[in-house]
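All protein chains but one are shown in place.
As written, the chains take the letters A and B, and residue 1 is the first residue of each chain.
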Amino acid sequence: MKPASFEHIPVTSVDEALAALDGGAGEAKVLAGGQSLVPMMNLRLALPATLVDLNPVTGLDYVEETPDGISIGAMTRQRTVERSEVVMRRVPLLSAALRHVGHFQIRNRGTVGGSIAHADAAAELPAVLLATGGSVTVVSAARGPRAILAADLFRGHFETSIEPDELLTEVHVPAPANGARWGFREFARRHGDYALAGVAVVTTGAGADIDEAAVSLFGVGTTPVRAAAAEREIVATGSPEAAATAVVDEIEPTGHIHGSGDYRRYLAGRLTRRAVAEAIGGSPA
Amino acid sequence: MPTADGLPGIGGIARGKAVGARVTRVEDPKLLLGEARYVADLALPRMLHAAFVRSPHAHARVVSVDPTPAAAQPGVVAVLTGETLTALPLEDAAVHPTLPKTPQPAIATDRVRWAGEAVALVIAESAYLAEDAAEHVLVEYDPLGVLDDLDAALASDAPLIHDHLPGNVLIRDHYSHGDVNAIFQSADHVFQRQIHHNRLAASPMETRGCLADYRRSTGLLTFWSSTQTPDLLRLMLSIVLDHPHQRLQVIAPDVGGGFGPKMSTYPEEVAVAFASRLLGRPVRWIEDRREHMLTTNHAKEQRIDLSIAANADGRFLAFRARYVSDSGAYSFNSATALIEPQLAAGLMPGIYDVQAYEYELLAVMTNKTPIGPYRGVGWTAGHTTREVLIDEIARELGADPTELRLANMIRADMLPYRSATGLEYDSGSNERAVAKAVEAAGYDAVRRAQREADPTADRRVGIGVSPYVEPTAYGTEIAEQSGYPYSSHDNATVTVGPTGTVRVSVGVCSQGQGHQTTFAQLAADALGVSVGDVEVVAGDTERAPFGLGTYASRGAVIGGGAVALAATQVRSRILKLGGDLLEAAPEDLRIEDSIISVIGSPDVSISLADVAGAAYFDPAVRGPGEEFVLSAMSFYDPRPTFSNGCFVAVAEVDLDTGGVRILRFVAVEDCGTVLNPMIVEGQVRGAVAQGVGAALLEGLVYDGDGQLLTASFMDYLLPLASDVPAIEVHHMETPSPRTVGGIKGMGESGLMASPAAIINAVLDAVSPYDPALVELPLTPEGVLRLAGRLPAS
Partner (left out) sequence: MNTRELSLVLNGVPARAVVETRKTLADVLREDFGLVGTKLGCEHGVCGACTVLVDGAAVRSCLLFAVQVEGLSVDTVEGLSATGELSEVQEAFRRHHALQCGFCTPGLLMSVTEYLRDADPADDDELRDALSGNVCRCTGYQGIVDAVRQLVDDRRSADADG
């Protein structure tokens, strides 16, 4: 189980990275934390000709408080974000979700940008980005930077709307409005495994009087999804059980060896009930 | 009985400061400092690296293998195929009149029978280059029909896996004891349960690996392997490679866990040894984890139907069972495809007093990885099936499941007891162990809490009780009783050197159990020295006497017994010589702290070093014709002895997720004389953790094409620290009347009997839904289906 040969291009800036990607003629892959890519390379299921290694880049490793939330450099380690005081204060949902990503040894290396660009449908960070209405900044040498809203980012399992010549450089997570509350639940076979289903919930309003609700599910389709019907139910009824029922009706998960589609649908419903209850009755965001 | 010097003895072994104490392990420092050397850590000058090319098809004719493009790759020294590798195929050595052989070539020639079977071997200057080149071996396959499960293999029009067999059933056997039919016809109740036990991978953290070093000048082949059985591997390699046995040395260096699969000889070992001999250079092969999942023996998959006939009071009257094992593509060489069903069948009566029992067993060949031994072979599947059925019986009869078990149990006053399958249980504490376990687990309190619990709650608690007897001391007699007749014994040599320190060499080798410590404890007490004065050597066919290796809980009883016997002989010689030097009778002497002294007159003494020095260098101490060699070799082939115990699990089930949390786990273990309680507890806990995996997490899954879907640790789920509860171990000590020192084996019960405790706790938690368990592991989804949250699958 040894990786095949590849060209390793360590880069120290975004410009260098873009140039290297350009020169890779579509055969280059970005190496961020490598916690998903390198296992695939060791198994020879991924055979990139060139790896553009972002780890030496300076200036992509930061957590910044902004007026509307936080901005995170793409190469910031998940462990850094998990422990960031700013994140705990402004978007505690993100801190909570990060504790479910693999194990601390994985988060020591894995990056926030890498996880989002990888777009595993069962991963936590894309779902949190979707729940909070976040966005990412991507840059290309030819066209410069652009922002992509989370809602437009995830196209399929391991697929995003990031173009091959673009690089994800920053992740923006808006802090929920004042008085917003949140809930997060996932269920995996073991601690640190990818979720069989999971849900991130953000609500605003007081008590049972909910103005707005965001319900973002992961592990139930080819991308993280917003559960629109469940969100309407929460606003209309404030009922966790009604939200759960709506979720069960509006998703159609596929099965794999650890759980059938039926099971994951049931699970998503029950987790939604708990997460909504946690949000409505729970901690202020 | 007292020993000569008044130390309390236990059936023939001396018990001083070491035996029975929590001696920290002598093997730990090298492991903690990174100085241990496993086979992958060994390198030799001019060493080459091997990579196997493996079949992607589960069943196919091999039309052609073209190694030439691979041979032209950078760093490649040789590419071997089934044509160019000439060795006899591996087959089992079982002496069984009706069991056919399924010869297995080191590298497939014209046929592959499971996805992962080797079709070529690339030898190159590095592992990276060998893997690169392996992708250039061109193999043409003609796919055949795939037998991906028992039903496919048993279908009347199923293709044959082995053309020389009349069908895919390797062997069908029948056994009957007592008037089973009559009892079933007249019994008040007949209860029945079928369980398809999951296919498991023992998954030692160190994969397999070997390093072969053949010297053309001498004809010596030195072979390092991560094996449990160096002498058997040496013999097997000698036979299939036609290599002179005296010129073959097998060394098991530090080994990173075994648990059963490393007791077989594997095709890769034959191929690597062959390659080294062909090339005259050292060749190393280290299995990677994907290969390990695909090719190292799988374990425990069988479908068991068990029926129990009982009277109105719930007294078990007769058992009837059918065992159909999904044995994989070859009847493997260590113990054949019979290993699962035969051992399950033999121990099905278990701890219960049932003298009427009949069974049929079938070993069925399928296009999957061959089945081999894994801790608690056969017993896990059988025990789980029986204990799940007993809980069902209790539910149907409205009886308490613990009371039902006790009412049917072989009580201590019935021992010795001959089971319906001919196993002779020697001694034990059966019902006392159950009482101790349920008390420690707070059984009555759990039952009370269950009665008071909100019946609509999302979280429900259950309790499972699983008592057992565990066959140990795998000597010739129990081999016969178990249906695998062969000569099973071991040897040990104990030598006191000229400075009064001790060297022990023994044929039982360690894969992490701590033999170096326990054997040193036995020798230390026998010779009155400290553990630190004893060095234990094992795992090398040139440095240790012949032995059958480590499996079937034979280490402590056979290895330990042999060490104790040899040490006792050396002790006699020391006392004889010490008596001569002190002018005292040997029976009046004691040895403690390496000083030989007269009992009652401690001032009349001589150091062990002085006695040893005299033995080696003072001709005056020898009488005419006398030898004063302070060394003895012993042979030991013990009679069977059985450990016993009881596990209790308390589990909470979350009906929203199907998740199971084990709240309490209590283990009562009675393995006779306890040599080192710390090591016993470690064995229990390690095996119970594997039981957690077997019950809730682990399962090797194939698709309809015979492709293994769980070939990585991402999909094959080993228990993590967060999955395993604190495991409370309580000791009981009923020495065996049959073995040296009253020692009984242990180490397998945890995987035999803990899954049943856990599963029954879960089923108890969802008992209002009448759960009917049919397959394992008990996944979260499976739990919800049993609890009616999802439709039954």
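The rule is short, and it goes like this: contacts are C-beta pairs under 8 Å (C-beta built on N, C-alpha and C of every residue); 3 or more make two chains touch, one makes a residue touch a chain.
As the structure is a computational prediction, the values presented were derived from the model and not from experiment.
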Absent-chain contact - pick from B:H136, B:H162, B:H243 or B:R289: B:R289
Residue among A:A19, A:L43, A:M88 or A:V235 that touches the chain left out of view: A:L43
Candidates B:A335, B:V653 or B:V688 - the one touching the absent chain: B:V688
Contact partner of the left-out chain, one of A:R89, A:R143, A:H157 or A:R190: A:R190
Absent-chain contact - pick from B:E206, B:E358, B:E387 or B:E470: B:E206
Chain A, residues in touch with the chain not shown (by the definition above): 1-8, 10, 34-35, 38-39, 42-43, 53, 55, 79, 102-106, 108-109, 190-192
Contacts of chain B with the absent chain, listed as residue ranges: 24-25, 27-38, 40-41, 43, 74, 128, 203-207, 254-257, 259, 286, 288-289, 511-514, 678-679, 681-682, 684-690, 712-714, 718, 720-724, 726-727, 750
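Criterion: only the chains that are shown with their structure count from here on.
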Rounded Å distance between chain A and chain B, as computed from the means of their C-alpha atoms: 44
Contacting residues of chain A [partner chain B, same complex]: 1-2, 4-5, 39, 43-44, 187, 189-193, 196, 257-260, 262-263, 266-267, 270-271, 273-274
For the chain B and chain A complex, residues of the former touching the latter: 127-128, 131-132, 135, 288-291, 656-659, 697, 701, 709-710, 712, 714-715, 717, 719-720, 722-723, 779-781, 784, 789-791, 793
